[in-house]
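Missing here: one protein chain of the complex. Every other protein chain is in place.
What follows is chain A.
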Amino acid sequence: MSEQVMAILIMWTFIFVYSIFGSIDFGSGFWAMVYNKHSSMAGKIANRFLSPTWEVTNVFLVLLVVAFVGFFPKGAYTLGTVMLVPVSLILFLLAIRSAFMVFSYSVQGYRRTMFIISGISGLLIPSLLIAVLPISQGGFIEQAGGTESLLLGKLLTSPSLYMYVLFGLASELFLSSLFLADYSRVSNNEKAYRLFRENAILLGPLTLIAAVITLWFINPEAKWLVNNLYEQKIWFILSFIAFLFSYACLWWPKGKRPGIGRPRFALLGVVTQYGLASYGYGMAHLPYIVYPDLTIYEAFTAKETFYSLMIMYGVGMAILTPGFYIFWRLFLKDKRYLQQE
C-alpha cells in the first residue's frame, strides 16, 4: 500500500467515526428538542447523554480538519479556498450550540433556548457538512485567474445537493434513534426505548430509499463516480445485508426481559452497514479528493511528516485509550448516572 493510500484510509476512518458520533450527537440534540416535554423522559435521556459527550465529539471534528491539513495540505488549500462560506456557517452554528449547551447547564433559565438551538442546529450543521460530498464530485468549482471558487448558485439549484442533505438527515436521525433506544434500554426506561425504537423502524427504510434516490440524482458531471460505484457494488450488497440484520434485531425477542428487540445488536449492525457502504463509496471516490483537479497523490504531504504523524497517532492512541475507557464507564455504563431521576 502506498503512503498516500494509507493516509486516505486513516482519513476516511476518521470521517467514518465522526459521521457516527456526529450523527448521534446532533441527532440527540434534535430528539432532546422534540421530546423536551414528553412523558417518557426521552428528551431528558437524550440530554443526559449529550451533556458530557458533545465536547469530546467536538474534538473529533477538529481532529478531522487537523488530520486533513497534515496528510493532504494541498487539499486543505483547495477546500479551504472554496468552502469558505459553508464552513464559516457551520462554525457559527457550532459556536452558538456549544456555548448554550454549557450555559444552560449553569443557569436553568437558558434551558428552553438551548433545546431549541441545539435541536435546530442539530439539523442544519449536518446538512452543511454533507455538502462537501456533492462539491467533491466535481462540477461546482470554477477556475478563474489562478484561483478556485465555489459556484454557489449552481450548487444551491442542484437537486443532487438536496438529495444528499435528505439522505444525510435521514441517516443521522436513524442512527441517533437506534443509539438512544439502546441508551434508554441501559437506563431501564422502557417507555423511552419503545419511542426511539418506533422512530428507528420508520427511519430505517427511509434512509435506504433516500440513498437510492440520491444515486439517481447525482449531478451529470459526476458520471465517473456513478460508474465507479457500480464497480464497488459488492460493498453495497454487504451493507444492505447488514441493514437487514440490524433491522431484524428490533424484533429479536430477548429472554427474560420484557419488551422486544435487541438495540445493542441493531446499533452494531447499522454501524457495520455504514462502515461497508463508506468503504465502497471511498473506493469509488479514489484517487480524487476533489474531481477532477485534485488527487491524493498531488495533495499528499511530505513523507517525513507523514511518518512522524503516524508515530504520533500510535503514541497518542495508547495514551488516550484508558481515558476513553474511564469515560465510557462513567457516562455510558454507570447505572448511578444512567438511572438518576
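Descriptive notes on the structure:
The rule we apply is simple: contacts are C-beta pairs under 8 Å (C-beta built on N, C-alpha and C of every residue); 3 or more make two chains touch, one makes a residue touch a chain; residues count from 1.
Quick note on the criterion: contacts and distances are computed from a predicted model.
Within the choices "Cytochrome ubiquinol oxidase subunit I", "Protocatechuate 3,4-dioxygenase, alpha subunit", "ATP-binding cassette domain-containing protein" or "RNA polymerase sigma factor", the name that UniProt assigns to the complex's undisplayed chain is "Cytochrome ubiquinol oxidase subunit I". Set against the missing chain, the residues A:56, A:226 or A:241 yield one that touches it, A:56. One of A:13, A:149 or A:228 touches the chain omitted from the figure, and that residue is A:149. Summary of contacts with the chain left out: across A:2, A:157, A:227 or A:305, the touching residue is A:305. The chain not shown here touches chain A at positions 51-53, 55-56, 58-59, 61-63, 65-67, 69-74, 76-81, 83-85, 87-88, 91-92, 94-99, 101-103, 105-107, 109-110, 146-147, 149, 301-305, 308-309, 312-313, 316, 319-320, 323-324, 326-327, 330-331, 334, 336-337.
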